[in-house]
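Working notes for the structure below.
Here the complex is missing a single protein chain, while all its other protein chains stay put.
Right, subunit A next:
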């Protein structure tokens, strides 16, 4: 089984990289891009039957820094 973890900066935390991407899109002529947030996707290959809660623990302990980041887990 696979799990896909999405890690994003929390709402309210400034994302300078996302802002830079937004400016670059504007420079390319794409109008109307009102905001860009950049995050990361981490794919895990897991032994069959690994509980989703275990992936949650992995996020809490290592994959996300919950001071600034939120995460979501998708079993695929």
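Everything below uses one rule, namely that a residue touches a chain if its C-beta (ideal position, glycine included) is under 8 Å from a C-beta of that chain, and two chains touch if they have at least 3 such contacts; residues count from 1.
In the analysis below, contacts and distances are computed from a predicted model.
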Of the options "V/A-type H+-transporting ATPase subunit B", "Carbohydrate ABC transporter ATP-binding protein, CUT1 family", "Osmoprotectant transport system permease protein" or "Phosphoribosylformylglycinamidine synthase subunit PurQ", which is the UniProt protein name for the chain that has been left out of view?
"Phosphoribosylformylglycinamidine synthase subunit PurQ"
Touch rule applied to subunit A and the missing chain gives residues 13-14, 16-17, 20, 61-63, 65, 67-68
